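Removed from the display is one protein chain of the complex; every other protein chain stays in position.
Labels run A, B and C following the written order; every chain starts at residue 1.
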Amino acid sequence: MPDNPYVPIPVRVQSVRVESDDRTLRTFDLAFGDDAEPFEYLPGQFCQLSILGKGEAAFGIASSPTEGESLRFTVNRVGTVTTALHYLKEGEELGLRGPLGNHYPVEKFKGQNVVLVGGGFAFTTLRSLATFLLANRSDYGDITVIYGARRPGLLLYRNELAEWEKRGDVKVHLTIDEPASGWDKAVGFVPTVTGKVRPSPKDAWAVVCGPPVMIKYTMPVLLDLGFAQDRVYTSLERRMKCGVGKCGRCNIGPKYVCTDGPVFSYAELASLPEGF
Amino acid sequence: MSSSLRIAKPDLDELVSALTSRYRLFGPVDVDSATMLREVKSADELALGAALDGPVKAAFFPQTETLLTYDGTRSEAPPGRDKPTAVIGVRPCDARSLLLLDKVFGTGKYRDPLWQRRHDDSLVIGLGCSAPLETCFCNSMGSGPFNAEGSDIMLTDVGDAFVAESCTDKGERFLKTAYKSQVQRPSQADLDKAGQARSKALAVLAPAADYSGVKTALAKLWESALWDEIALGCLSCGACAYLCPTCHCFDVQDETVPGTQQGRRVRIWDTCQASLFTKEASGHNPRPGSKERMRQRVMHKFSYFADNFGETACVGCGRCIRLCPADFDVRLVLERVMAEDRRPKTGDRATKNEERGTKKDVRHAG
Amino acid sequence: MKAGKPQTPNPKSQSEQLRETARILLKEKKADLVIGYERGSSKRRARPVVIRDEKDVGRLIFDDTCGPSLVPFLRKTLRAAKDRNSKSQTPNPKAVTPLRVAVVAKGCDGRALVQQIAEGQLKRDQVVIVGVGCDGIADQRRGASGEKRAASCERCRYPNPPVYDVFVGEPVEVGTGDEFAGVAEFEKLASAERWAWFERELAKCIRCYACRNACPMCYCEECFVDQTKPLWLGKSAERPDTTLFHLVRALHSAGRCVDCGACERACPLGVRLALLNKRLEREVRERFGYTAGLSMEATPALATYSEEDKQEFML
Partner (left out) sequence: MSDWEPKIVAFLCNWCSYAGADLAGVSRIQYPPNVRVVRVPCSGRVNPLFVLKSLENGFDGVLVSGCHPGDCHYISGNYIARRKFATLKTALEFIGVEPGRVQFSWVSAGEGEKFAQVVARVTDDVRKLGPAKRLVKSAEAGRAGATLQQSRGGGE
């Protein structure tokens, strides 16, 4: 981060593609200028993307630091800023502030099994994490990915998911909410599928990301399977402005999602009043 | 180390000149029906002794402040300052509020460059408060009408003069080096008058209330129906937050000059009482009603701030009571929070009461 | 009550009579609760209070400190009750009788209630209007002596509510003279002088929206300043933004404002907001023959038209 945490650094759209079949999600690869300072981050951190004149919004980093220098973000079109982002074309510039927030505890995961549970378009930082773990494959034990969306066309990063399925050193369980033609994998909500997959809690950590309702119903499943509260992590979203713990709107109890989070263990959340 | 000076009131302008030559000086100025903190150039602009309506934070954290300017996709931070900032004539409660704000903006992983630009090397000249109001409760918040905490120099009005005492090394240096007028020491009569002003102020002020149980009580009252009741007496405007010397939440907006790509990104005071404050682009709002927002405000000041910075984010200036359009009284909230904590638990009392008033109870809307 | 005014024949003070009325309303179940005023943070301030029990009616007061309009609090109370009913586990929520709220209403507040009913915002049977004759609210803006009445009260021609269920105390004599004299006086100033006056007043505005939230007639679910698609107005406290906010608010209340002065009293910094509203009130009365808050049936002026409306200003 530069001295002034409010000033974005310019980045360029290297590539952009439509990510979901309903065209509400686009994935951007962003490149830094030649004179940019090194950008060091870990899976789970986020950035503020800035369209000057429109505003800023926070996005989890979907790329892994093991992938090189560009950054990947997947943007759901909901408001003013995300709409402006969707209009960006290759080669155009935007502003970026980050990396912000904490990250998944990848150091703690070393030598251990990791279970990633994701739902919908919140899979971005889980992609970052999975890519990071796979790039350092020998550092970790079993890796399990459970990921669901409403329809096949809403699953993010489908090509990569297919590659992971082929690898053999990562167990991938994909699911959709309702049966669809051409879909031969699991059907059902993520919590149910998690219950069926029954990942072992032994020497294992779990990371859950998804819409609040999915997190709400997945947590008890994991706890029932024997995961300790402090071994289950999630990443939270709140409306943010400054991203650096000053503007005062993203707090959950005394914790600021932007600086104390966005990654929290279930044990931490259980001690906070509002939760997810 | 502390030195004291006598500044005859007609000589105040010399003090102000000494200040303005080194600082951007802010002080209380009467603007028709209100006393606001404004930049001042001479002593006759000052409304010393009046209860300041605008908060002192405005000198260091203005309501509307440029975060950066932009042209197309390029942006830059605003230029540096010419001079550090000084404030004069602020009450001890207000002086102390700056220490609390500095914890937010001046500490932590990210320090706020705009705050630093205005706050670093600043000089605070407090004015002992000889006329506390009915809404004042600084003494209940661990301070007092002549508390020097946060002030570098403290003035006391002794009739035809001010007694100026340095409270910090910075204040001492300023008095020694910058104020060059022929130095007068306060007479015994001055010191007696200053002492009388102090005791008079304490006599006017209501006895200090003990709010030490509030934080523990709040921890148990997250789900309490108390918040519904309290919220009924609030209009959900932002007067309290904007006028509060310790409220620091802000919004960020881009303003582009029409027809160009040039503009500025500004930060603007915001309030947790507004529904937009936490409303997400998707329409989801984690604090959907006035109950949740009221709870956030009270919790932030009396619980979360203490968790994060070891102090309560309230200096007892009473603006939020005095200037509230509904005469909402935060002291009553604190009392009710503690009372609720002491009550034996008998189920979800208030919700039942609301159903056609079967049970008998009264809750005033404040 | 002010010196020089005739004493009310009833030996009991207006506050005492009010308490008695509230006690009866609650006792006879004519109202589920009473919204009124109680003594506030100082002896010159009053705050809204919700009384649910006969034994607490002693807290009610009415005097020249009872400035805030209770209409926003009434709306809030009714809404809270409605939310609770819809969330409650009652097998048949419709069987729950809606809350009936008694509300203390000065002349202006009574007009605001009438206007809300005319605009379909309130049902007549939801409220028990406890009318009080009002001799004016003390001007408590900084620098005021506290003896003088607030500007809106000085020019008030409706000291008694036009509609009520119970009336407490004696009706107050209606003032005489031109209620628009202040407006006419201001209009004698040159355009640039008027602009300078508004600039100076609005420079104090901090955009806290106390005026809007205290206004009995500002009830939009989403105020235009809170809309983000498009964002109509910058949030800054700089003059063009604040001026536009107040101008649009005045236009939205044209033909609806009852000149209760709640906005001016709510303003923590004493911005004189009501003068522009008063000017528009005169315009609506002269041009369209409509005065807000007097009829529960008449269509509000800006929601209707006449083919005969004057159009001398059209090119």
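We adopt the following convention: contacts are C-beta pairs under 8 Å (C-beta built on N, C-alpha and C of every residue); 3 or more make two chains touch, one makes a residue touch a chain.
Here the structure is a predicted model, which is why all the values come from computation and not from measurement.
When the omitted chain is restored, the residue from B:116, B:168 or B:256 that touches it is B:256. By the touch criterion stated above, the residues of subunit C touching the omitted chain are 186-187, 191-198, 203, 224, 232, 234, 237-238, 240-241, 243-244, 247-248, 250-251, 254-255, 276, 279-280, 283-284, 287-288, 301-307, 309-311, 313-315.
Assume only the chains that are shown with their structure count from here on.
Remark: subunit A and subunit C have CA centroids separated by 50 Å (rounded to whole angstrom). Centre to centre, using the average C-alpha position, subunit B and subunit C are separated by 30 Å. We define each chain's centre as the mean of its Cα atoms; on that basis subunit A and subunit B are separated by 39 Å.
In subunit A, the residues that reach two or more other chains under the touch definition are 79-80. Each of the following residues of subunit B touches two or more other chains: 251, 253, 270. Taken in their complex, subunit A has these residues touching subunit B: 1, 3-8, 10, 50, 52-57, 78-82, 92-95, 237-239, 241-242, 244-249, 251, 253-254, 259, 273-274. Those residues of subunit B lying in contact with subunit A across their complex are 67-68, 70, 72-77, 104-105, 108-110, 112-114, 222, 248-254, 256, 261, 263, 265, 267, 270, 272, 277-282, 286, 296, 299-300, 303-304, 307-308. Against subunit B, the residues of subunit C that register as touching in their complex are 32-33, 35, 38, 40-42, 45-53, 55-56, 59, 68, 72-73, 76-77, 80-81, 83-84, 88, 96-97, 99, 141-143, 200-201, 203-204, 206-210, 212-214, 226, 228, 231, 234-238, 262, 265-272.
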